[in-house]
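One protein chain omitted, others in place.
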């Protein structure tokens, strides 16, 4: 299979179950809501060492937020509900509550709930108060800028982590320009995030390592500098490979993002044969139960 | 003492000893170096829950970096060398090594060293190699985008955390516009960072809390909504207070930043009496050994 | 008729015939293509004093441009083909040819043509050369950065200027936040531009003036400060009005943009009753032959 002359490998991306929440951060204007959202999604590339994976999902107009102010939706993924429970109050406490004029709300419905204001309220040192509107409870925590309003809990749902595709090309400039365009396209979609810096991974990994203490290590089969030394998956002309990793709420959301991302990347350079191929990361099907076959995804209508 | 009509409280900022490192992140262009730097300084507001405090110190031209590529200097602070040792490999591994085309170097000299490539090299799964130029040792770790070059160690030095001042005003718009201008001015200085999102804290804290499990809580004396309920430090007209917290390598660097920040904020609104006063956060001198007296700092020449 | 509680006036926007061209500006990267495009669309608000009306239509990927480089499409409108012929070489010569690494191409097909390289080639002082690919002819003009490639001519077509709607609200903040969101939405559409700075007009005009030498003057019926002095069209609560003016290639393109812009603005503030109404500018039907009735446009599906 080819798209605009770029070969699509006959393989699949292997993804695994995660848990996710979406929070809504609002502020007096988009500038300050962005500062908080940009902080909370920092150091959140991969659960392996960050605890969570997080990114801005989208910008919200006042009419799309609970308190009618400008905002951002942020999605946060972890391997278990317990881990999310542990990380969320630290992240929201440090990155959102500290940012002037912000408020924080649940952005997803569910039966099980994660603590939000429920944990953070204690910062009010007894001066916090709560209000209930219908089924939703909010905390008003007095702070220097005025008041930090925070919903009692946020929802949590089943999700999928590790949807991905690899882009192979002749040099880093070719590969990265095409992938930046792909990431911009994916950012327009709901229910998915790309948690790595700039949405693109330059050091994709395999499971396992010769050093026992490391759970993951460089994926040598895709390292251009090791072509002569290892059993390489790269043809001679490939000098740079990057990976776009997608976390999402559903299989459908991830498929849509993979399809849009791959077609955008393949078409970016037009007639120029700048890209050499598209592949995907998997571990022989033993790590994750979600398998996204490239050819199948790309054959489906949008 | 007054600056442009804004009253300066006769008080001091109380700061405490920290340890700091500076790393240099480079990439094929400033865009990608920024993506890595922006990730590493995320969720790094306060050591209390983030482990470290970090921010971009400044943009670097190719001629200012070890490998002659565009870059950014990032400063990272923690309470102990041990904590920095623990956090640094996670931060650099997740936020820098994953970002396409980056490299990472020490940005400060010292006898004691923190591990950088020394820890991260193992990701190379045995394919990493090292080179030594003079007294500096570098690791070349094969990755998908090509090669991640990382210096063996980075320096570490004594530093100071918690330099600060408070800006009191009639509303959040008045206070934040003036403080954004102050933060922009401070960002031009070397050897200091403002680690909170956007450089400004909206929820300044005091030491201690009625709930024993919390080490810090809202500073009620500066909360506008509590003026009637507590022993408030705020006059009737003050409806919003924010804090600018500055970490720096030396007392001089922090003094210079405080002086520049306070004068910029006080002069921002010109004739308009938008700000009500400048103060500073301290804990009666019992927390930190560094005391920055506002009137003294503001009387010194730059 | 109401949208999200905002009253839609039972009136129409009056627009008039124009002529338009689209040019494609490319460069070594989007940064430089943008510098040229941003220059050419400056001082191009209204034909009355700028000669043309121009704006960036959209960002182009390499695969969407004639030379496979990043680019921007810019649309330029004037009252006559003759005026476009006069203005175009000055605009492209000053704003595009001067910008490092750019090239310039026709972005629209037509039988009648406007000179592009046909005029600019003389800058080459005899060193220019031309090449023909199929039916298209290009000039290669030697310049300091290397070579400026410019298509011989660009197409020109019938178009419409002055599609518009007015947004009435309680203050400038309410009105402008909603309209910025509307402009962002319109910017996603093809075949239309909003030529005023930021896409929004703060000083909408009527035809005629008591001073004979001026063809247009302030539209006093919509000036909030004149409510008591003139026959005002504004209710008591309206304190700010702005106009979004849309030029487009077809009636359909303008209708689509008006519909998207109006619904985006009306929904921006959600439950908050920040906007007071939507109206449109017309001159009793005597200026332009294109009449866009708000209620009709808003009743049609997209």
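We call the chains A, B and C, going by the order they appear; numbering starts again at 1 in every chain.
As a convention for this text, a residue touches a chain if its C-beta (ideal position, glycine included) is under 8 Å from a C-beta of that chain, and two chains touch if they have at least 3 such contacts.
From a predicted model like this one, the values you see are computed outputs, not experimental measurements.
Undergrad: Who does the absent chain touch among those shown?
TA: Visible chains that the missing one touches: B, C.
Undergrad: Using the touch definition up top, pick the residue from C:10, C:188, C:218 or C:299 that touches the left-out chain.
TA: Only one of C:10, C:188, C:218 or C:299 touches the chain omitted from view, namely C:218.
Undergrad: For a quick check of understanding: of C:10, C:94 or C:188, which residue touches the chain that isn't displayed?
TA: Looking across C:10, C:94 or C:188, the contact with the absent chain belongs to C:94.
Undergrad: For subunit C, which residues lie in contact with the unshown chain of the complex?
TA: Touch with the absent chain occurs at residues 28, 31-32, 35-36, 38-46, 48-50, 90-91, 93-95, 97-102, 122-127, 141-148, 166, 172-173, 175-176, 196-198, 200-205, 209-211, 213-214, 216-220, 222-226, 229-230, 239-243.
Undergrad: Since one chain isn't shown, list which residues of subunit B touch it in the complete complex.
TA: Residue positions of subunit B that touch the missing chain: 4, 61-65, 68, 70, 177, 181, 267-272.
One rule holds in what follows: only the chains that are shown with their structure count from here on.
Undergrad: Given which chains touch which, is the overall layout a line, a ring, a star, complete, or other?
TA: Drawn as a graph, the chains make an open path, so a line.
Undergrad: Measuring from CA centroids, which chain ends up nearest the centre of the complete protein set?
TA: A
Undergrad: Would you mind pulling out the distance in Å between where the CA atoms of subunit A average out and where those of subunit C do?
TA: 36
Undergrad: Would you mind pulling out the distance in Å between where the CA atoms of subunit A average out and where those of subunit B do?
TA: The mean C-alpha positions of subunit A and subunit B differ by 26 Å.
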